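Below is one structure, written out as structure tokens; comments come after it.
Of the protein chains in this complex, one is absent; all others appear in place.
Residue numbering begins at 1 within each chain, and the chains themselves are lettered A, B and C in the order written.
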Amino acid sequence: MEEHLKNSVTDGQEEYVLNIGPQHPSTHGVLRLVASLRGEIVTNIEPHIGYIHRGIEKMCESLTYPQIIHLTDRMDYLSAHINNEAVCLNVEKALEIDIPDRIKVIRTIMAELTRIQSHQLFWATFGMDLGGLTCFFYGLRDREKVLDIFEETCGGRMIVSYNCPGGLMHDIHPGFQKRVKEFIEYFRKTLPEYDQLLTGNVIFRERTMGIGKLTLGEAIAHGITGPTARASGFSCDVRKKEPYSAYDRIKFNEVLFTEGDTYHRYLVRMDEMRQSMDIIEQLIDNIPEGPYAVKMKPIIRLPEGEYYQRVETARGELGVYIISDGNKNPYRVKFRSPNFVNLSVLNMLSKGFKIADLIAISGSLDLIIPDIDR
Amino acid sequence: MPFDIYDFTSLTQWIDTSLNDRLSPFWAVVAEMAIVGLLILVFYALIGLFLVYAERKVCAFMQNRLGPNRVGPFGIFQTVADLIKLLLVELVPIRNADKFLFNVAPFIVIIASFMAISAIPFAKGLHAIDLNIGVFYVIAVSALGVIGVLLAGWSSNNKYSLIGAMRSGAQIVSYELSVGLSLITVIILAGTMQLSEIVQAQSTGWFIFRGHIPAFIAFVIFLIASTAETNRGPFDLAEAESELTAGFHTEYSGIKFAFFFLAEYMNMFIVASIAATVFLGGWMPFHIGSWEAFNHVMDFIPPFIWYLMKTFFIIFLMMWFKWTFPRLRIDQLLTLEWKYLLPINLVNVVFMAFIVLMGWHF
Amino acid sequence: MRSIVKYISEVLSGVWSLLKGMKVTGSYFFRPSAIVTQKYPENRKDLVMFERFKGEVIMPHNENNEHRCTGCGICEINCPNGTIEVITKTIITPEGKKKRAIDKHIYRLSMCSFCALCVKTCPSNALAFSQEFEHAVFDRSKLIKISNKPGSQLMKGVE
Partner (left out) sequence: MSADNFNLEESIRSFDGDAIVTEGKQFTEITVHPEKLMALAMFLRDNSEMGFDFPACVSGVDYGNDLGVVYHLRSTKHNRTIVVKTRVSDRQNPVMESVTPVWPGAEYHEREIFDLFGIRFTNHPDLRRLFLDNSDGYPLRKDYSDDVNIVTK
């Protein structure tokens, strides 16, 4: 690797190799980008990952299915609830269990709250990446309110571990609905501030418009999903394409743009927060009565076979591929994590732009490093 | 004139004559220089510490935070504690750095700001040197600081530092033009470059009001350009902590870092006080046309307070900018200067000259 | 001419968008009531955690120093990280029967990932989460905790 860096000479000019990361304020984790520069222009980006590779897939092979779920929290820690849901749905599908509506609705509300708080943090850190430090505090301030909802019901703030095969760990807190409604009311008032502070800002627009364009064809061929792909016009929302939980009974729009630049990747997330609030408002008053969990056998064994379940996390499609040999432990678990795939286009997008743009582009891909490394 | 009660000329002249009585002329000058130097040093340190504290509190309130609140009441001694810490921490030696330049760079930055502060009129007669080309001197001297930034970036032998320093160089070279031209707009109106004269000329009304629209445009341009010249957000490309970690001062630690830190705040103070002096009447109190009683009350506020109020108002504006806007990119920074500020400025100068020729100003 | 109008309108709309942002931050500057910072060590007394907050796993004891743990080891089996270790001993009940009882219920806080599987699966509800959130210690060995209090006994009626 070091050998490769030394020899990176093109047309007689030595490249200026800048090591961005593993510790850097805007890589949001331990991602290392080896950037070759000419002046300030980026000519090549080489991501080096694996600094927090924990071997979750290997660990899963020696754990039971309920135990796997809490490991998935640690992958994309901002979509913890949705990751849990993916494994649970897969196990439930394999066992052919009917899930009561109450569980489905609660899962959906929780998933949308997760999406909102994830996008709030995206807004916060994206503003910070571009130099607007105040955004960071406003974003975190509002995210706290969602985390309080999580803490009251699940007991955890980020690492919720709220799902279990067959339902939920416990019922929602009696004050859950009131708190969620309060939050929605509050956030509908604060969201326009986000727009005033950043979206409409002329500096912000100049910094992001036309930067790092991803075309529709490239997005599909590279397997890009989530808001990143939807900004390029790739309709890939699993909630629409293959509805799970309660998504088949609610109305919401899939946010689509065609430009595919950094600004529109940002806009997709801003609009998704509004869509998520709409979804929650449709469901919060109509949580059906019923049990919060289906009675499961103490030891869950999946029938022999292969199971693939995908869900829409805040960053894209999370696929859980389980191969079972009939034991209580899975034979092989593969997590198709959205960030891992989205990272692969970073080099393509940032070529020819400046360092500042590289930061903006990697910020707009909204990478979560533990999800890349797993 | 009621504000003569706050005239410091007699005080300074008394000090001058009494020193000359007791000492030979040479030693009298040395003693005067020592007194002035000491006063400026103390003033510098106090203002620096206060500004750091003020910035933290301002940004904290804008971000729904409390800001420093541990050391002393409302955390007012936080910056003092930080200063003590910075004095005590280890100066990390950089093995491959150009040692001489690396060590000399912070001093260049801080000396440049020292030199600039000496030409600023704080009140009538409270003035270290009253040069007849005061405005020109301040612009020239405050631009010297960038040499320190460039040297710091180069000598650190760090890639982030070098990029930061080069950005800073490009930035200063272009924004110096706008600072100069916007001040020239006012100099046309004032007819002098001597800072004390400029302040005196505003006794009948501040230039920002007297000069109609062109003076206001010049004021706005001066604010933008001077924010850029002091490397403050949204123009803090030389530091750009989300891109270049800390830019040109990545490798500095301890007191050497403190020098850069202090110089940044002092540069902000200097440009704010120039703006206050040139556009907002310096230490002149605020008067409204024929409201005699109002004007009389205003006169009893000491000129030094007036000066500080105006300066801190402009500093607050600059902090407000920094904590609201995202950072510009280097090419946008240059676009802003060459495509927007410079042409507007040139038109503005002509416009102002026209107004002055026709005698349309107040 | 049109380009000049466009140029000027661009400048003005840009400035207007900047002013809108300044309005947001400026309004917060003059609204200290919006401050969300909590002064942490001072507010320790009125800092109430949510009842479901997962602080650490404890074994609640009643006033007679009795707990509900039968020493079945289901929590140990269910723990994904090997956090819990149940050491049992055999005691002779007053009726003269040999019976299993816990000697030590070891809980390693440093390895716990707060998945709540032990609390959920415990057949006799012997385990619970405490509200304690200040876990920092200077010595790592202090993170190995023994959940059952010394001299404690199994609660009557729990099998």
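The rule is short, and it goes like this: contacts are C-beta pairs under 8 Å (C-beta built on N, C-alpha and C of every residue); 3 or more make two chains touch, one makes a residue touch a chain.
Quick caveat: nothing in here was measured; it's all calculated off a predicted structure.
Within the entire complex, contacts from the absent chain reach the displayed chains A.
Among A:40, A:92, A:129 or A:373, the one in contact with the hidden chain is A:373.
For the chain missing from the display, the contacting residue among A:249, A:336 or A:351 is A:336, taking the whole complex into account. Checked against the full complex, the candidates A:55, A:175 or A:290 give a single residue touching the omitted chain, namely A:55. Residues of subunit A in contact with the chain left out of this view: 1, 48-50, 53, 55, 57-58, 62, 218, 220-224, 234-236, 241, 305-308, 310, 317, 319, 321, 323, 332, 334, 336, 340-341, 343-344, 373.
In this text, only the chains that are shown with their structure count from here on.
Contacts between chains leave no pair untouched here, as each chain touches all the others.
For the pairs B-C and A-B, the larger set of C-beta contacts lies at A-B.
The distance from the centre of subunit A to the centre of subunit C, with each centre set as the mean of the Cα atoms, comes to 24 Å.
Centre to centre, using the average C-alpha position, subunit B and subunit C are separated by 51 Å.
The set of subunit B residues that touch two or more partner chains comprises 62-65, 323-325. Residue positions of subunit C with contacts to 2 or more other chains are 18, 21, 24-25, 36. Listing the residues of subunit C that touch subunit A in their complex gives 13-15, 17-18, 20-21, 23-25, 36, 49-50, 52-54, 78, 80, 113-117, 120-121, 129. Interface residues of subunit C facing subunit B in the complex, by the touch rule stated above, are 11, 18, 21-22, 24-26, 28-29, 32, 34-37, 39. Interface residues of subunit A, counted against subunit C in their complex, comprise 63, 66-67, 69-71, 74, 134, 141, 144, 148, 151-156, 159, 161, 164, 169-170, 173, 193, 196-198, 200-203, 205, 298.
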